[in-house]
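Below is one structure; the comments refer to it alone.
Removed: one protein chain of the complex. Kept in place: all other protein chains.
In order of appearance the chains are A and B, and numbering begins at 1 in each one.
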Amino acid sequence: MTVLYFLDLLGTLVFTISGTLAATNKQLDLFGAYFTGFITAIGGGTLRDVILGTTPVGWVSDTNYIFVITLGVILTFLFKSLIMGLRKTLFLFDTIGIGVFTIIGIEKSLSLHIHPLLAIIMGLFSAVMGGVIRDTLCNDIPLIFRKEIYATACVFGGILFVSLNHIGLSLAINQFLTISCIIIIRILCIRYKISLPVLKH
Amino acid sequence: MTVLYFLDLLGTLVFTISGTLAATNKQLDLFGAYFTGFITAIGGGTLRDVILGTTPVGWVSDTNYIFVITLGVILTFLFKSLIMGLRKTLFLFDTIGIGVFTIIGIEKSLSLHIHPLLAIIMGLFSAVMGGVIRDTLCNDIPLIFRKEIYATACVFGGILFVSLNHIGLSLAINQFLTISCIIIIRILCIRYKISLPVLKH
Partner (left out) sequence: MTVLYFLDLLGTLVFTISGTLAATNKQLDLFGAYFTGFITAIGGGTLRDVILGTTPVGWVSDTNYIFVITLGVILTFLFKSLIMGLRKTLFLFDTIGIGVFTIIGIEKSLSLHIHPLLAIIMGLFSAVMGGVIRDTLCNDIPLIFRKEIYATACVFGGILFVSLNHIGLSLAINQFLTISCIIIIRILCIRYKISLPVLKH
């Protein structure tokens, strides 16, 4: 098992927890909560694979994802208050997950000879679309459209990854640097309350 | 024409009617009502085929579906009050449709060598995602996320189908038993008001 695959499953777990937690504000039942956690975890990768045509999509070909998602839903149901108290730790794992999803999206696209610029967009899709679908199903305007959460970090991380890949840096080091870059940008954005301008009426 | 194909078209008709009826609460025009009925009928199967990569998706390759959907919209427009009075009959056909869609989703997945556990999820997707997309477009939180309607029945039916398929039972008998199981579970859930726990805030 590669480190990236392990981090991918970790990201899937954290995304599931964040999706299932979102369901608690909406009075969803167990099925709704499971489904919301599930779609948050696999939505981005599913959309990426469907757009690229690499089907059956990832989670349909590997049962590990559904086991990790089920684990995430059960953990959230059993230890909800505990998890709510671990928000800072969750935030770190969540950002790692975002970085990993971005990298996987870019790597997959580049291997299909997609233009690097569009590969970055596919990396962004992998990272953010699960949350967008979650918010849309829960009848909210996607949080990421109103308040900078991690899109900018993904884009800068993506540009770094594509550039370092272009100059031939070894993949493992590139992955490490890109994820570090995404974590640092995201922490800086939150620490210094950096956000994008709003398009006013 | 096989029995399953006939039941598939029947399910498509009933799903169209339920989708078109949903439009009456939202003051949609004829196009919006048609589209809502259409998406309710084909949404689940479309998502399943797109995720599995079996494209062009089913309804694009067989004009019978669009004729049945058009018939469903016309019937709803002409005989709305009559249909509203037939809710019990509709409920039975609706449950048959759910069972058929579940089975078709599972069979298609198994034929692509998808793991049985994930095949059950694809069966569930086939049955419920049309309604999820309908509710999302109509700006509601999907009904099935808040109140147990038929997800549990699909899952139990799916487990039965996969198990009986595994021990080599003939397909026709398996299909009959699975649909019967789904109908019985659903009726029991409604009769005895059995529902899943809600994830509280």
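Going forward, contacts are C-beta pairs under 8 Å (C-beta built on N, C-alpha and C of every residue); 3 or more make two chains touch, one makes a residue touch a chain.
The model shown is predicted, which means the values in this text are computed figures rather than measured ones.
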**Message:** If I consider the whole complex, including the chain that's not displayed, which of B:5, B:77 or B:176 touches that chain?
**Reply:** B:77
**Message:** Looking at the full complex, which residue from B:33, B:121 or B:164 touches the chain that isn't shown here?
**Reply:** B:33
**Absent-chain contact - pick from B:10, B:66 or B:143** = B:66
**Item:** Residues of chain A in contact with the chain not shown
**Value:** 50-53, 109, 112, 114-115, 117-118, 121-122, 132, 136, 139-142, 144-148, 151-152, 195-201
**Request:** Touching the hidden chain in the full complex, which residues of chain B are there? Just list them.
**Result:** 20, 23-33, 35-36, 46, 50, 53, 55-57, 59-61, 63, 66, 77, 80, 136-139
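Rule of thumb we're sticking to: only the chains that are shown with their structure count from here on.
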**Prompt:** Taking each chain's centre as the mean of its CA atoms, how far is chain A from chain B in angstrom?
**Reply:** 30
